[in-house]
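Before any comments, here is the structure.
Every protein chain of the complex appears in place save one, which is left out.
We just call them A and B in the order they show up, numbering each chain from 1.
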Amino acid sequence: MSSTQKRWSGRREELILALVFLAPALLVTFGVIFIPLAEQFWTSFHRYTLTIPGRPFVGLQNYLSALSDPTFWQAMGRTFYFTLVSTGLELILGLLMALLLNQRFRGQGVLRALILIPWALPTIVNGMMWRWIYNADYGALNALLTQLGLISHYHDWLGSPWMAMNMVIVADVWKMTPLVALLLLANLQTIPGELYEAASIDGAGAIGRFVYVTLPWLRPGLLVSLVLRTIEAFKVFDIIFIMTRGGPANGTQTIAYYTYTQAFSSLQFGRGAALAYLTAMFIVLLSLVYFRLIREDVYS
Amino acid sequence: MKRIMLGLAVVLVIALAAGCGSGQTAKNQTTGPITLQFLTMKQAAYSDEHVNAMIQKFMEQNPGIKVQVTFVPYESLHDKIVTDQASGSGQYDVVLVDEIWPAEFAAANFIQDVTNRITPQMQSGINPAVLNIMKVGDKYYGVPWILDTKFLYYNKKMLAEAGFKDPPKTWDELLNMAKVIKQKKIVEYPIVWSWGQAEAVVCDYAQLVYSFGGNILGPDGSPQFQTDGAMDALKWMVGTLKDGLSNPNSTTYLEEDVRQIFQQGKAAFALNWTYMYGLANDPKQSQVAGDVGIAPTPAAKESIGVSGSMGLAITKSTKYPDAAWKLIEFLTSEENQKPYASDSLPIWTDALNAPDLNASPELVSVAKEQFASMRGRPEFVPWYSQFSTDLQVALQNALLRKESPEDAMKPLVDQVKQLASGQK
Partner (left out) sequence: MKKGNGLRLVALYGGALLTAVFVLAPFVWLFISSVASNADLLSRPLHWWPQHATLQRYLTILTTTDMNSAAYTFRIALWNSLRLAAGATVLSLAVGVPAAYALARIGVRWGRVATFFFLATYMLPPIALIVALYIILGSLHLRDTVSGLVLVYTSFIAPYVIWIMRGYFLSIPTEIEEAAFVDGCSRFDTFWRIALPLSLPGLVTTVIFAVLMAWDEFFYAMILTSSLAAKTIPVAIAEFSGQHMVDYGLVAAGGVLAALPPVLIALLLQRYIIQGLVAGAVKG
């Protein structure tokens, strides 16, 4: 490794080639992302409301007024709720699914393939599908529960704020649990069989083996799933847009959706930019915490 | 597996090559005389097919002007215009504007002042209340194109079954009829509304507030939704849900859901725009075709129709304002509107009496009455969009009975003050 390293960084033409290799990627990603990002950053310090003339510099006012607005914190609260519950459920169900798929049984291969379906389904199709299933007048969920005798009346599953949020979470969990399951399954297969044997000899039962062998070995898989799902869940927009548009009574308005309405319905682009940065900051903060955890894991 | 990969690779390459090809041709086409970009709405009022036919005719009459039409759903229309004009390098020349946006768009400098272009015929021939939907202050920012208001639709068969001959004239009468219909188990929930979290709920609310003699915002933008008439209206709305007379799912419905429920014969009464008249009477998609009655909306103190019209405007970014105006003049002209009156009634007062008007006489006679009493939402303030967003949430909090009507409306007072002072 070290000699290759020297070769690459030591010789001049090597360095030039490295730059040539890197340049297109830098150009595209940072050209498309960095310029807008810098622009938005600048905008976030201005009162840039399209219906009011002028674009004065206001310092941190957009950030401060967002932070002191109860609507912002309500949206934040809902986003945390969505992130916590959906990520939590996905991890628990994904772990169970992975443990199951790690067993030998007939049809194991088929089942491993089938769980790819929800994950591959486009988010918008997923949202549309669940909205149709929840439909208050013709939905399959109502039909199923009525025919089973569990409810007597058709119910509007997206009709009250609290219920709607949870039903959107169900749709998200259905789609994303398989991804977590696959990540953990891949991780499970790296556990050496001898460890279980050793644990058995030491007198550990099934639960003991799970706690002392499986869980510690699953740490990287669990952490990666946690990071990926948290970031995605915190940015959630598409499924809200297609299923509820933030309603009813703002019950499903997450921070990304709130930012969207601030910028596009209220034309407050300065405020929208500040909100986008606040969201990004929360995500970066969470990620740093997670990465620290992963780091420790790698070195320990 | 190798074969699959190979096949996949071939598909990828073909698709990619095709992408390059079509991109090229699209660029070459734009080198004509003048090309106008027209942004309009799909699936409401004028059908896509009819708009295309109008545009075809316009291009035949004006060989120097090409028009490219973009249809977007209503829900995307506002944001499309905002993104386009806020970018400072907009691509659209003529845009369809809901009557609640001109104040906002004028303040944001998205659309052009066309006061000097308004012709004397327009001034005299168009009902002033209609022409004014595109007026901000004393300036015109466009010409109305789609004239619309909400009507009371009722199921004639259900009313007859319950023993009623005529549609209700007042909201109380409507409630009494609904009670009888519910008691006789003709239908479980007699009334259906579009009270989902969207502009739709504000339309129904405004209509009720006005007819109860209340007001939402004063002419200076001061809050009036807490005063008697407005509170009465909101309490009335909540009451119909409490009593099980309104479909409880109304709080997630938009106009199309209302039509669906009504067409399925699951409601005796519904409030909706003109377009439902034709569709609910179409036996191909409606189970109540032939039983659809239409009437002016009931009154509490008076019968008021809420205006839901839309107009055409020239964008600030256009390079061809004169050609754009030509298109607007053509589309809004009486000759162009009459043949398509079954999609949307003409804005021209005379046209409603014209013998060659292509619309149902029953609809036209009710419409004439309703148009005379038409009133807009408080769209004269440039911060209407934001206000409406907040109002929708307050209304939903009351309708879902999360809060009492008084408590639900309370935070709105502060929000209005902040909006008016430009702080929010």
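By our rule, a contact is a pair of C-beta atoms (placed from the backbone, for glycine too) under 8 Å apart; a residue touches a chain by one contact, two chains touch by 3 or more.
Computed from a predicted structure; not experimentally measured.
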item	value
Residue of B:33, B:73 or B:422 touching the missing chain in the full complex	B:73
Hidden partner chain, touching residue among A:84, A:100 or A:151	A:100
Hidden partner chain, residues of subunit B it touches	1, 4-5, 8, 11-13, 15-16, 18-19, 22-23, 26-27, 39, 43, 47-49, 52, 68, 70, 72-76, 79-80, 83-84, 86-89, 91, 254-256, 259-260, 264, 285
In subunit A, positions touching the absent partner	1, 3-5, 7-9, 13-14, 17-18, 20-22, 24-29, 31-33, 35-37, 39-40, 96-97, 100, 103, 105, 107-108, 111-125, 128-133, 135, 138, 140, 143, 146-147, 154, 174, 178-179, 182-187, 189-190, 220-221, 223-224, 231, 235, 237-238, 241-242, 256, 259-260, 263, 269, 272-273, 276-277, 279-280, 283-284, 287, 294, 298
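Here is the rule we go by: only the chains that are shown with their structure count from here on.
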item	value
Subunit A and subunit B, separation of their C-alpha mean positions in angstrom	36
Residues of subunit A touching subunit B in the complex	49-53, 65, 136-137, 156, 158-161, 245-250, 261, 264-269
Residues on subunit B engaged by subunit A in the complex (per definition of touch)	78-79, 82-83, 86, 104, 107-110, 196-198, 248-249, 251-252, 260-261, 264, 266, 382-383, 385-386, 389, 392-393, 396-397, 400, 402, 422-424
